[in-house]
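Complex shown without one protein chain; remaining protein chains in place.
Labels A, B, C, D, E and F are assigned to the chains in the order they are written; within every chain, residues are numbered from 1.
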Amino acid sequence: MNRHMASSIASTTLLSGLIWWILSDGALESWIIGVPAILLIVGWSLSQQNSFQSLPRFFGLLEFVPYFLWESLRGGIDVARLALAPSTSINPCFISFDLQLPKGPAQRVFINTVSLLPGTLSADLLGEQLIVHRLRGASDGDQDLRECERRVARMYGLTLTDADPGQSSAGALRP
Amino acid sequence: MTLELLSVLLAIAGVVFFFAGALGLLRFPDVYSRLHALTKADNLGLGLIVMAAILQSSSPAQWLKLILIWLMVMLSGAVTCHLVARRARRIDSRVDKTLESNARQEESGA
Amino acid sequence: MMHLFDLLLILGLLSFATLSLTVRDVFTSIVLFISTGLIIALTWARLGAPDIAIAEAAIGAGLTGALLLAAWRRLQPAVTDQRTHCRNGSSSPTGADDERH
Amino acid sequence: MSELTSGPALLAWLISLPLLGALTSIALKHGGRWPALAVVIANLGLACWLLASTQSAPLRYALGGWEAPLGIVLYADTLSAMMIGITAFVGAVVSWYSLDYFTRDSSSERTFWPLWCLLLTALNTLFLSGDAFNLYVGLEILSLSAVALVTLSSGLEAIQAALRYLLVSLMGSLCYLLGVALLYQAYATLDLALLAEVSGSGMLERAALALMVAGLLLKTALFPLHFWLPQAHAGAPAPVSALLSALVLKATFYLILRLWFDTLADAATQMGSLLLGLLGCIAILWGSLQALRAQRLKQLVAYSTVAQIGYLFALFPLLNDPRVAGAAFDSVIYFVIAHACAKGAMFLAAGNILTAAGHDRLADLRAANLPSAITLFALAIAGVSLIGLPPTGGFIAKWLLLQSALQVGAWWLAGVVLLGGLLAAAYIFRILAVCFDISPPPAAMQPSSQGAIVSAGRQWSALILALAALALGFLAAPVLDLFDANLVTD
Amino acid sequence: MSTSLLFSLCGIALFLLGLYVALTTSAMLRRILAINIMGNGVFMLFIASAYQRGEDGVLITDPVPHALVLTGIVVAVSATALALTLVCRLHELSSASHEGPE
Amino acid sequence: MNATDANSAVPPLGRSLLAIALVGIGLVLGWALWHQANAQASLTATVMTELPNSGVTNPVTAVLLNFRAFDTMLELAVLLLVAVTAGMLGERRTAPAGERPAETVSVSPLLLSLTRDLTPVMILVSAYLLWVGAKEPGGAFQAGAVLASAGVLAHFSGRSWRSDHRDTSIRMLLVLGTGAFLISALAMLGVTGTYFDYPVAWAGIWILAIETAATLSIAVMLYVTFCAVMPGGDRP
Partner (left out) sequence: MTAYLIGLVVLLLCTLLLGLVRVFSGPSRADRMLASQLFGTTGVAIIVLLALITDMNGLHDVALVMAVLAPITSVAFVHMAGDEQR
């Protein structure tokens, strides 16, 4: 636990320091304010419940970012095409998706990413079930979501217990 | 010169996405679909415009600050989108349940 | 060209403000007011006053919006049990009208 | 700069001391009253010192050493010293009264002292500041703390009155600020003295003056704009009503006086003065009539304030006339200080009656409800001063007014003043009639009529203010000497 | 027409619009919004007067109005917050007195 | 029902008269401004001349914290006044008779994580605005408002900061901002002999210290006020 704590403090400090450096344009004397602020942040994050959060691995992050950018580009183009098309051909529905990622930061990153994938939007979280809104009907299955989940898992260095995509339920909830 | 041209092109693309987002907001049939339009198109639009601005600025801290702005918008966009959808869905499901009883009440009242 | 921008900004500002003050539903009024605050922040940025634009962004986007929504919520007529059913006709003396479609 | 600091630094102390009191009072969990009281007493001392030191020459102090167009300059002549003096005096007496008025360590009491200190800060700022925008901030503190003080009585009506008061004074402040913005746009200065030098009588100055004065009139509650006053002044706790009626209205009136006859004198027209005078006359009659019809004691006193504000403005046409301007100014200042003492005494006494009887419905009040002869005495003297009978301060004020009105042949004004005096006599006698009504109170009132016992301090403080109003009648010559010593008119 | 004048006129329009609504509406929340709009109109007049171009077309802004407006914004926010607290309190008291103690 | 007409306290005739009067005022003001448009008066030159003596290089901050520091002190007093009053009114709020019971909707884990991620950024941005205010746009008020927003966000995710104005520490924070101004002004009166007159060499660091105090204080004052307006009172 102590190692966790130390690494948590170290990563918080580093990240805050980096952001401070960005904000202050690297001005040296700015640390008069910057250091107390960072100490405040470290103190604050220690006071939070379960403040030890696992972090993405560095190389995993490098691998994930291009995928994420590409997918959000696709998502944007997709929805823009729908909006600009002369007739809206959307067929919205909800599907329920069984999460395999454990609770924690990885799961939340996944949920947030889902909203930026083409055609999907995370609408609610009920236990281990993510309710996803799809623009183009339920027929597509959930290959894209599985793929995304796997990539998030890889970024965090997790292995999913059930990697078989065909098993999960992808039933339409509401037309 | 080509850099400037590229920058303007990126900015134009960004504005197109913003336009599409606004249009989607107007044309899509329900809250959830509109949320799609907003989060995706706007975040992409802002990303392109930020890229355009990065091409024109010189200091690395400036680039990173612009990227930070974009990341913040994206993070809060994704989360608020989820929260709004969640609220709308929970209200919808409650309305579904009470709709029948309300209808029954109104019938007996009329 | 910049004049066109100015005119559009002023047009937007005036129309947002007018709508915010005349629209019937108070909630819409508040949302429009928050948006007006945003356009005002843009105007400050346009007029070379970034200090004030930051203050307006922080206040308009953050605090005033939250404050107004909180107050609006407290002014809603009390609904005790039937949560989905807005009680009709109970107009409060402060004039908070609730939304009906 | 440095050789000036010993004297003029007094001005800086006059504004920072009450603020210091407010801060200490908030910081202390219990017993916030002690720093506040200390500050009020020290403020009284400083005010006397200021009165003494303005006798030779006006004081001037540039805050932070930054001179006028850039920084804020404080400025004091005998007029402002007089206002600060009366504020300090009435404030001190009301503080004494408040010691026993609020329940110890209740949330109202803990909030009262800091708010009162902030109100004092605002009053001193308004009397001393020579900067148009600084005055705006001062006005905002003044109205916000006044509103907050009204909310100390927790009833529905009080909150309603406070809200209305708040919205009205916000609108007034914004009108004032718009005028400031126009002036800044034209002259790029906020300093009143500099503005007085450079401003002319163009359209812009007229518009700015009109806006600023309109905003201030709203806060001063001149006739058509008085609608918020009766509820707010009647609904507030007694010491707060006394402060509002005696001091807060006077501060905004003082600003109108400064703007109209000093800073933007070139833009002020004869027509405008006449209009204000006319409104003042209507206010005298209207306020008195409403006071005659009032159901409750505090309401009656509040309406009487509307009438008394009318006298101040009725003098405006005379102030413009060079033949009688001096006497008219004397009359204005006398109205202000005599009314401050008399109205303060009236509200404090009314508070005593309210506590003793448990209500203040005039129809149900009897002599038996009066706490003691001291309160009765205070009511009577204050009433006589409000009517304007000799030998009180109110009489001197009216005498000066009538004299100058007759000298310039403003018969209509003299007529209105006499009529106002008669009406005032009528409503004051409504109060005094209660005091001599020894019939038993209505039976229905019996159980609740036994209110709390009113402490001696509360009764004596009311009497002191009333006696001050009386003393002003005897001390007219020395007081006016103090005032005229070094007045800078136009 | 110069930019400064254009925005000054816009500020006046906002002020009058707010004033009109503040005087005619009876809904308190809206009246508070209207007063805020009035304030923004006045601020715009200040900021517009600070916006000036030098002879060579370089933007020179006068910092004093900016500082004044910043102070004004803080004051406006405080006043709005106080008004909102009072409105809420009033609503609670009046609904309690309408329905009686429950 | 609450139709638009029921919302107006003024009869139609009065409203149209008022509208005409306001349009008239607008025309007069517009006309006056039109004629004034070429005046171009400003204090820019004066400020720029004195800027080196102010201790900071952002002219707006110089005006706010040095040339017109008295205004700023009073402005903080206004905020303080409102926070204290709102706190008192909130304290007086009794059990909700007409108020709905506290929200039963659970806080989404996503909102919690948003708070967790965003709060450090908000603190950093606030500190940055505070620091940068000396030379570029920014300053105590902006910083305080951002910090208060972090508190508001925490409030919504069910992790309220401590906000009871009866707490000694909270009350100290409330008076900290105004107090810093006042104490420094009085100290300068004692040291240099002039109220609010900072020695040029120390002005920069001195102003930064005052601004830091003001930032914390502004944040707490705004947050306390916000909690007083929130439904359900200031207790979580």
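One rule holds in what follows: a contact is a pair of C-beta atoms (placed from the backbone, for glycine too) under 8 Å apart; a residue touches a chain by one contact, two chains touch by 3 or more.
A quick note: this is a predicted structure, and the numbers were derived from the prediction, not measured.
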item	value
Visible chains that the absent chain touches, using the contact criterion stated earlier	B, C, F
Sole residue of F:L51, F:V78 or F:M122 that reaches the chain not shown, by the stated touch rule	F:M122
Residue among F:E91, F:E136 or F:D164 touching the omitted chain	F:E136
Full-complex contact with the absent chain, from F:V56, F:L81 or F:V152	F:V152
Residues in subunit C touching the chain absent from view	1-2, 4-5, 8-9, 11-12, 15-16, 19, 23, 27-28, 31-32, 34-35, 38-39, 41-42, 45-46, 48, 50-51, 53-54, 57-58, 61-63, 65-66, 69-70, 72-73, 76, 83-86, 99-101
Subunit B residues touching the omitted chain (full complex)	4, 8, 11-12, 14-15, 18-19, 21-23, 25-26, 31, 34-35, 38, 42-43, 45-46, 49-50, 52-53, 56, 62, 65-66, 68-70, 72-73, 76-77, 79-80, 83-84, 86-88, 91-92, 94-95
In subunit F, positions touching the absent partner	103, 111, 114, 118, 121-122, 125, 128-129, 132, 136-138, 142, 146, 149, 152-153, 156-157, 231
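Keep in mind that, in the parts below, only the chains that are shown with their structure count from here on.
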item	value
Chain whose average C-alpha position is farthest from subunit D's own	A
Chain whose average C-alpha position is farthest from subunit E's own	A
Inter-chain centre distance, subunit B versus subunit F - centres from mean C-alpha coordinates, in Å	30
Intercentroid distance (Cα basis), subunit C paired with subunit B, Å	20
Subunit B: positions in contact with at least two other chains	75, 79, 82, 86, 90
Per-residue multi-chain contacts in subunit C, two or more chains	51, 55, 59, 63, 67, 70-71, 74, 77-78, 95, 97
Sites on subunit E touched by subunit F in the complex	2, 4-5, 8-9, 12-13, 16, 19-20, 23-27, 30, 49-50, 52, 60-64, 66-68, 70-71, 73-75, 77-79, 81-82, 84-86, 88-89, 91-92, 95-96, 99, 101-102
Residues of subunit D that touch subunit E when the two form their complex	70, 133, 136-137, 140, 144, 147-148, 151, 155-156, 159-160, 162-163, 166-167, 170-171, 174, 177-178, 181-182, 184-185, 188
Footprint of subunit B on subunit A - complex, ascending	19, 21-26, 72-73, 75-80, 82-84, 88, 90, 92, 94, 111-113, 115-116, 118-119, 121-125, 131, 133, 135
